[in-house]
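Only one protein chain is missing; all other protein chains are in place.
The letters A and B name the chains in turn, as written, and every chain counts its residues from 1.
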Amino acid sequence: MYKVTIGLEVHCELDSNSKVFSPSINGYTENPNSHLAYQDLGFPGILPIANEEAWKRALKVSMAMNCTTPDVVLFDRKNYYYPDLPKGYQITQMTKPVGINGYVDIDVNGEIKKVLIHDTHLEEDTASLDHYDTYSLIDYNRACVPLLETVTEPCLHSKEEALTFLETYRSLIVYCGVSEASSVGGQGGCGVGVSLSVAGELGTKVEMKNINSFYNVGRAIDYEIERQTEILQRGEKVEQETRRFDDETGETFKMRDKADAVDYKYFIEPNIPPIKVTDEMLDEIRKTIPMLQLERKQKYMNDFGLSEYDSEVLVKVKENSDFFQECVDKGADPKKACNWVTGMLMGYLNENEIKIEDIPVKPIMIKELIDLVDNKTISSKQAKEVFECMIEEGKEPNVIVKEKGMMQITDDAAIHDVVMEVLKENDEQAKEYNPEKTRMIDFFVGQVMKKTRGKANPAKTMEILREELAKYNK
Amino acid sequence: MNYLDRSLEEIHTALKEGKVTSSDLTKEALKRAHDAQEELNSFVTILDDAKESEVTDNVLSGIPCAIKDNFSTKGILTTASSNILSDYVPVFDATAVKKLKDAGMVMIGKTVLDELAMGGTGTTGHTGIVRNPWDPTRLIGGSSAGSAAAVARGIVPYALGSDTGDSIRKPAGYGGIVGYKPTYGLVSRWGLFAFASSLDHVGCFAKYVKDVAHVMDNIKGIDINDMTSFDSSDIKFVESLDKNVKGRKLFYIKEIVDELKDDKKYYDNFLKVLDYCKELGIEVKEESIDKKVLNGIYPSYMAISCAEATSNNSNLTGIPFGNRKEGHSVDEVMINTRTEGFSELIRRRFVIGSFILQKENQEKLFKNAQRIRRLVVDKMTELFETYDGCIMPNAGSIAPRFDDEMDRLSEKYLLLENHLAIGNFGGFPSITIPSGLIDNMPVAINITGPIKTDDIVCNIANKLEEKIGFTPLSLKEEK
Partner (left out) sequence: MQKITKENIQDYALKLMFKMKDEEFDSFEKEFVTILKHMDLIGEIDGIEKVEPMIFPFINKDAKLRKDVATSTLTTEDAVKNAHETIYDEIKVPKVVGGEQ
């Protein structure tokens, strides 16, 4: 068998109000050529004006990936001709990317692996081409939208590792709040380099660009491993080349070989002066980086003693995990909070296809609800009723309990009085009481509940009943 | 004397006093533009429907001017004197144009340049060569040829130009007028068609330093659309013009001035200017700069400017705008558009620029050029710690004839004809003023100072201008 080595490139459009080098709207519209500024069409005389927010978001991802950050804001031009590239060059980063030499931890079947990040850089997207039978149409709305490209070192050794990295990266982007999950790697946003080697030797890298989904990245890797294995088994050499992945057939086809490699003639963009990246700026951004998915999962398992399954369910969506964490921060028992969040709460969200932000329940309410059960104000059965009311009406659990008159009678004397009353009224049965017959005690509990309209604390009632019944027959 | 031939302040006063109207001036300027067009070919477009504008307290209000045809002008054809943009009508105004509009200027035309501003002769524009009003058998120089010729001829009192190597200052010198290139970033480049972004400057032509100062006060300023622009609110051109220059210090570069010595007329002219300096109490000293470094200015300028230009002009494909030539494929459209749209010279420069940027050549060509740039600028900056500026002959000769060939390998050419690019390398403020006549053609001197001392550079130039007492061609011809 050959050793497989994989390197990945993944693009992600960043969210922001305006585009990265022009002030026009960065957002979806159905109207072609409507979110535009002069820069987006590359008119003569335009100059790029770099967007602070896009820069900060890129830097946030860089720092979340433990990258070394640059001392200055600096961009480069990548020169090539294509009809979707209005200026004839793309402004990107080569000299001083927002991040270099980082790493991202991934969890491959319980084993933690460090994926090395070569660099991550901020650049502008191209216009979009709509193809028809005999012509193509150009819509410049997407031109100049901020795009973050992250490049790993060739340090992945299986399809599974590659796909796990991509999923982890996607969650990192979403956790950092810089973009939507769907913006990561979509629309031709992935590139893969695959090489096969025998021990101690270097393989020949075959690159595939513009793959449009993680799923297809997996298919491309499978195909290349198989294709290159066959070549090597025949005793032939794999050509260093760029191939195109066809998502209909799942095959890859030669595009160009190494000799035809495009020289992009990179040089520093002279219209964007270097701006110092200050420690304050970095600190300010660092503060906004949340704990990431894997780390949270590990914390839930190790510190809170949650199961791997529950932990995974909790961290799948950052907002759910944040919600859970806040419950804990407010003092709720992690396991109990987890039960509520992964059970009733997420069940409700899934059923109604809504997000946690869409419901009126706040973490503090979950904590209150748990307390109400813990201090025996309500029973766990009642708690479910309270929860339903809480999620529908947004009222606080205490309020609901009061309104519904659910408050349990926990006062020993009060329960005692009711118990004595019940025994008196059911003298015959009381005399026949036999501790061996559980059904008999259930009868008395039922009577107490009837009298208190269910408010008597069941445990206390049981305790007092046992005591009094024992005395009764002496 | 027609009011159009006076200084901006004089015209302004006359407008205020009702002695002349904006409409009179506009009509006269348009008439002169048409009268001179056949001989000089200053304009790509003459705006016959130019309207008078309201006279306000702004000195520029109501007064005609001309704009180089590489400034984006909303709704007005802007060609950069290239076939590839022969039908391009911009949808936005350059910042400098917008500021002049706000000041109340009357734009009467767009002036011819060397194609895409990439040239120094004024002979490569798509509408033909521009001639020197002093002698139509001679060139006016470029690339801001039309603006220089229009001001020299007296068609307009001032005109906008752009300067990447010496594109304002060289033709100003050949045309016997004042040409000014401010500190890089003092005037926004937004809307100036890029040639070489790190060297491009917006500046202007006028007959007098004071007129230049008025224009500069109006067009300068930090601009959100140009990240390289800076806040210059403390630089006041007109206010500083009359300050005493006694005690100011200037230097000239020995190695360059030495090249002038074998031509006595030129050398004497320069020495005379130095005498004027002394009379004004300005101390002038000789300084030496490594000749190897100085000889590197021209090739470094070529390397940097061609490299940046090939990238900057990659937007000219005929797709969203421009003079598209059809083809069967989109590549063919681009190739046909660019092959027919650019002259041979431009394509040549782009191939050179692209070669310089190639990965394997960058170190030896592009980066070495940028290294020379650093050596030159560092040396100048060091000298500027002692001096307020550098005074130099503007060029090695009067305006050449169209058929004059220069030996581009000679040191005289390398030094005397190309040193003005120092100002672009360092973004230094640099002004050229006429210094006299040789063989009935104007010659000029140039003063270049440290960055952000535009007011001091213009102050010294203004004082020298008074001493020199040069009569512009348009006043000479006035009968």
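Everything below uses one rule, namely that contacts are C-beta pairs under 8 Å (C-beta built on N, C-alpha and C of every residue); 3 or more make two chains touch, one makes a residue touch a chain.
Note that the coordinates shown come from a computational prediction; the quantities given were computed from them, not determined experimentally.
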item	value
Chains shown that the absent chain touches, full complex	A, B
Touching the absent chain when the full complex is considered, from B:S300, B:S397, B:S435 or B:S474	B:S300
Option touching the unshown chain, where B:D35, B:D48, B:D102 or B:D231 are the choices	B:D231
Which of B:E332, B:E382, B:D404 or B:E466 contacts the chain that the document leaves out	B:E332
Contacting the left-out chain in the complete assembly, out of B:G104, B:G119, B:P133 or B:G185	B:G185
Contacting the left-out chain in the complete assembly, out of A:P154, A:G218 or A:P274	A:P274
Candidates B:P64, B:G322, B:G389 or B:P472 - the one touching the absent chain	B:G322
Touch list for subunit B against the chain that is not drawn	87-89, 91-92, 184-185, 198-199, 222, 224, 227-231, 292-293, 295-296, 298-300, 302-303, 310, 317-322, 324, 327-335, 338-339, 342, 344, 347-352, 354-355, 360-361, 364-375, 377, 408-409, 414, 424-427, 451
Hidden partner chain, residues of subunit A it touches	16-18, 23-27, 31-38, 40-41, 49-55, 73, 80-85, 129-140, 188, 209-210, 244, 255, 262, 268, 270, 272-275
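Assume only the chains that are shown with their structure count from here on.
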item	value
Subunit A-subunit B separation of Cα centroids, rounded to whole Å	57
Contact set on subunit B toward subunit A in their complex	70-72, 78, 80, 85, 88, 90-92, 94, 189-194, 197-198, 224-228, 307-308, 310-311, 313-317, 319-321, 330, 334, 354, 357-359, 362, 366
Residue numbers on subunit A that touch subunit B, as the complex places them	38, 41-50, 77, 79, 81, 83, 86-89, 136, 138, 140, 263, 265-267, 270-273
